[in-house]
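Left out: one protein chain. Kept in place: all the others.
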Amino acid sequence: MSHTDIERPDSSHDDSHTEVSASEALLVEPSRLSPTRRALTTVLRSRELSIFLVLVAVVVLATTKNNAFLFSSDGWRNFLLNPSILLLLAVGQAVVIITRNVDLSVGSVMALTAYLTGRLFIEQPNIPIVAVLAACLLLGAVLGLVNGVLVAYGGVPALVITLGTLYIYRGIMLTWAGSDRINAGDLPREFLQLGTRSVLGVPLLTILALVVLAIVGYYLYTARGGRELYAIGSDPDAAVLYGLPVRRRLLAAFVLSGALAGLAGALYTARYGTVSSSVGLGIELQAVAAAVIGGVAIFGGSGTVWGAAIGAFLLVTINRALPSLGIEDFWQRAVVGALILGAIVLDRVLAVRQARKLAESRDHS
Amino acid sequence: MLASNAAAPVLELRDVSKSFGPVVALRSGSLRVEAGSIHALVGENGAGKSTLVKVVAGVHRRDSGTFELGGEPVDFSSTAESKKSGVAVIYQEPTLFPDLSVTENIFMGRQILAAGRRIDRPAMYAEAERLFDRLGVRIDPRRPAEGLSIADQQIIEIAKAISLDARLLVMDEPTAALSGVEVDRLFAVARSLRDEGRALVFISHRFDEVFDLADTVTVMRDGSYIDTKTIADTTPSELVSLMVGRDVDDLFPKVAAEIGEPVLQVRGLSRAGVFHDIDLEVRAGEIVGLAGLVGAGRSEVARAVFGVDSYDSGSVSVSGRPVKAKAPRSAIRDGMAFIPEDRRKQGLVIDSSVTRNVAGVIRRSIAKAGLLTSSMENRAAGPWAGRLEVKTSALDMTAATMSGGNQQKVVIAKWLATHPKLLIIDEPTRGIDVGTKAEVHRLLSELAGQGLAILMISSELPEVLGMADRVVVLCEGRITAELDRADATPEAVMHAATHHLETAR
Amino acid sequence: ACGSDDGGDSGSDSGSDGGGELSMTMLPKNLGNPYFDTSTAGAEAAAEDLGIEIEEVGPETASPDAQVSYINTVAQQGKDALILSANDPEALCDAIDEARSADVKVITFDADTNPDCRDLFINQATAEGIAAKQLELISEQIGGKGEIAILSAAANATNQNAWIDMMEKELADNPDYADIELVDTVYGDDDDQKSFDQTEALLQNHPDLKGIISPTTVGIAAAARYLSDSSSKGKVALTGLGTPNQMREYVENGTVESFALWNPSDLGALATYAAAALANGDISGEEGDSFEAGDLGEFEVGADGVVLLGEPFTFDADNIGDFDF
């Protein structure tokens, strides 16, 4: 017990204030470290940093093989631009996973709003772009709300519910679109530019995604609601006993995930200029993968959206880098799969080690 | 209701009932707590105390009865509502979020905010430090809740509750895992809260604490209100007879058995952070009681011996033959049986039928050519259920529909069907009504008389003292005393159970 | 023979016993593909002209196993004819055989199967013609010199592979193209995003690339979209097979100089006329049979049961305004 000084022949209790490694102290008695040391150790030992270093390594490797990978104007732009859409989905997914749920319907939501974007521009050629983005956000939020209500009130795992709505939403999109599809010509030029224009060398889309990331990340860290999401994922039963508004928070998480998927749909249209039946097919697994690789525990309660965002960057960048590294991009999915497995095995190993350290600290304090 | 609000009690419950499916947890609970007083609630395991607390907290909604807070009728449907009405509750089982820091756990949902509705972490850490100082403990406010000892978890729960600044503070067995020093601190805090005019409800099985702290005491039995006394007007023995409803002696029908060869031998069993250097021996016909505070590691030792958990070092043998580590099936083959403490989660497959449960361990031997049908299982399970007089209408009823005592009989039947040499039984009578309790004790005694070796873990001192031939006391994962039946007095056992902690300060 | 009472309307209007009115199914590689939308529109116009019933079904993704279920369904329904663009030359044959044994005439268009398993193939243009046309266009645009790459559809699309083979042979043999080097062939699977990303990868991996040929409508549109706002616009030439509506914007903004295609609407119509002629027994599919195809004129069945639509047509800034499909 950490709060009682027990005399015990085998434990040298007088050294307890000096001879502990920073990492161990961080776990058991973080306050003993100075604030700067604490912050430094936290950052150094974080999953976000390690995955970020992997990302850097991939970029460096690819760039040494092929300068244009990063140092051409297109290379730089694509490095930032391509992950932006997945980043939005990964942020939403991370929030849902933190609550110990999962949202598999994001790809279908994205398809629906991508088509909605096109339809709106075709039917109302003069509609302001902001209105279209708002409509997509709204539709996504409503679809997310449906998921949320079914999960929060139905008492059924999110996996099953969102698997069902994955079918339903895509079916609705395909039925609505028929054999119709949206071409670049149907869309106003300014809207298409949204998908490609840069400000100070940073694509607009990336800025948008980063702003969303910053807001969600800030909320999760500093707002009561954000912390409650972690609490719910950490132990749902305790959260109920605690009197936390569990259902409302779950609804909010699913609405956020849906809304971000909705926004992603609109941005997809801006970026690619065409909407076909295959928009967002299978992207839900990539979003889950990004979150998991970025250190969001699949059983909830821990992880950050920053990690998920870096995970999204890593996935997309690896995909781009494989051809440069001389690997056929057909192998990309295998690499993604191996990354997911590696990430969860690593998490497991770290968790077991941490639990063991914490248990042992009970003996030695 | 002529009394004005000022004179109204802070909490008043009358004839409150609550059932879980077929289980009546609370028949007619009543409780009246005045401002500026500490009210103890006592009763045997399963008397319905925690259920009453959970009704007050808004975890459960009562089925019937009245519930008033400060004279106003209330009907909470969530714990958020009760919190808002000024009710703080420490639940019997800790409810922490393992991934979050200790401080976040204390302030979840009502964090201190700085400008812009931003959480003010430094202020929260400072406040947490203040709370821990007041409770006289040293826990790092920044560390994760994961890995805390049961006692520390309980401390966090207490800190959480007192920081709520509530008019009614309910504490369900807050001291079960605490040592003397910590208990004293807690009591000092509780008294200061009382002197501020708040009302406290205190649940404990330790009479010395009840008499030390409380002003008034209410006794419950079998889910019903029995009586309320002022502390000055009552004695421990009176409370006991009120609680039990009859003479205590016949609760422990211990018959002397002939003690034979050693059956279980445990040598130097250790597991980092949980238990250390455990040496145990149980002989044929002997009942060894394993005593200690909650969280002392008794269950952990039992689980490691049976092979459900792993251990780092040491050895276990039955009748001189070593038992494979971490392999319950080979432990069963070697003649061990294990009745775990949590019936609903570990002892039974609660949603499965009586048959499937009783035949659960022996089904390999009743299968013919590897094939098994329900009727084969019924034929094997029926007689065992009958011998233990399990009360059920048919063998395919699920165990969930049965009372706690009957469920316990199903578990015992399941293990007796394996013809064990050694029976490890953890909390044999937790949550069982008084009548069945005596029956279980008689059964244990009888089994020992037939030459079975029994290792019994119990948090109830009378049970340990009444049933065991020998008492082994565990404190913080170490054996601190081994007492013969003659030497095992309540004082000796309690001293050993808190031994480590008391010499420390 | 059709009773109008409620018992008679189930299961009696199938097959060809309905007294002359034919019923057919159009099965493109996948739905939601503008190229096939256009060919289906042509087929529907032809069907109206002939007074026959035609209905389009198809899978979401262009894979052979998904098409098999639809072929099976046609066999069950006992339709008079099935007009399909095959996702695989071999994989569909078993299912087609079954349909043919249920008296369904099977006409392939756009992408053929093994000639043994179908009755007729309506060829949009000869492979030689298409390959030659595209090389001619790209050579013109890059000044007869430099690195080029191909952005194809699926790696096992029969027609694509035939064209690519021809182009490779032509590049090797024709002295006019001696300075042109084919450096890479990538596959966009007729998926927008994939084709888009593949274009990016091509440009990144081959910094000296001068031109891209994309002999698929999805691919060329995606590549054009990528090029139109990248720094390679105007530096890397793009040609291939595309529809005017999809490409208009890029031709007008100068990303693409010219590209080729036949009229997919005509292709669909021709397939429908051919199917009707077969189903009515006007022709048997032998070499030399000829049939009337409405406004398109008269066509003759060639060797291996192939009917040729004609030469591909070149679209450029001057003429693109005249087309709408």
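We just call them A, B and C in the order they show up, numbering each chain from 1.
By definition in this document, a residue touches a chain if its C-beta (ideal position, glycine included) is under 8 Å from a C-beta of that chain, and two chains touch if they have at least 3 such contacts.
By our rule, contacts and distances are computed from a predicted model.
Engineer: Unshown chain, UniProt name, "Alkylation response protein AidB-like acyl-CoA dehydrogenase", "Multicomponent K+:H+ antiporter subunit A", "Autoinducer 2 import system permease protein LsrD" or "Fe-S cluster assembly scaffold protein NifU"?
Structural biologist: Cross-referencing UniProt, the chain left out corresponds to "Autoinducer 2 import system permease protein LsrD".
Engineer: I'd like the shown chains that the missing chain touches, ordered by label.
Structural biologist: Spelled out, the missing chain touches these shown chains: A, B, C.
Engineer: Given that one chain is not shown, which residue among B:347, B:404, B:428 or B:477 touches it?
Structural biologist: Checking each option in B:347, B:404, B:428 or B:477, the one touching the absent chain turns out to be B:347.
Engineer: Could I get the residues of subunit C that touch the absent chain, sorted low to high?
Structural biologist: Touching the chain left out of view, subunit C contributes residues 10-11, 13-14, 31, 55, 57, 59-61, 63-65, 68-70, 72-73, 75-78, 88-91, 93-94, 98, 102, 154-156, 187, 189.
Engineer: Can you list where subunit B touches the absent chain?
Structural biologist: 9, 12, 14-15, 28, 30-32, 61-66, 73, 75, 216, 218, 224-230, 308, 328-329, 331-332, 338, 340, 345-352, 354-356, 360-361, 363-364, 367, 370-375, 378, 380, 382-383, 385-390, 392-397, 414, 416-417, 419-420, 443, 446-447, 450-452
Engineer: For subunit A, which residues reach the chain that was dropped from this view?
Structural biologist: Listed in rising order, the touching residues are 102, 150, 153-157, 159-161, 163-168, 170-175, 285, 288-289, 292, 298-299, 328, 330-338, 340-341, 344-345, 348.
By our rule, only the chains that are shown with their structure count from here on.
Engineer: I'd like the most central chain, judged by C-alpha centroids against the all-protein C-alpha centroid.
Structural biologist: Smallest centre-to-centre distance to the global C-alpha mean: chain A.
Engineer: Most remote chain relative to subunit C, going by C-alpha centroids?
Structural biologist: Farthest by centroid: B.
Engineer: In the complex formed with subunit A, which residues of subunit C make contact?
Structural biologist: Of all residues in subunit C, those touching subunit A are 30-34, 36-37, 40, 56, 60-61, 191-193, 196-197, 200-201, 203-205, 207, 218, 221-222, 225, 229-232, 245-246, 248-249.
Engineer: Spell out the residues on subunit A that touch subunit B in their complex, using ranges where they run on.
Structural biologist: It comes out as residues 1-7, 27-32, 38, 221-224, 227-228, 230-231, 233-235, 237-245, 297, 301-302, 354-363.
Engineer: Using the touch rule from the top, collect the residues of subunit B that touch subunit A in their complex.
Structural biologist: 57-59, 78-83, 91, 95-100, 104, 108-111, 113, 117-119, 125, 132, 137-144, 146-149, 151-152, 155, 179, 181, 272-274, 276, 476, 500-501, 503-505
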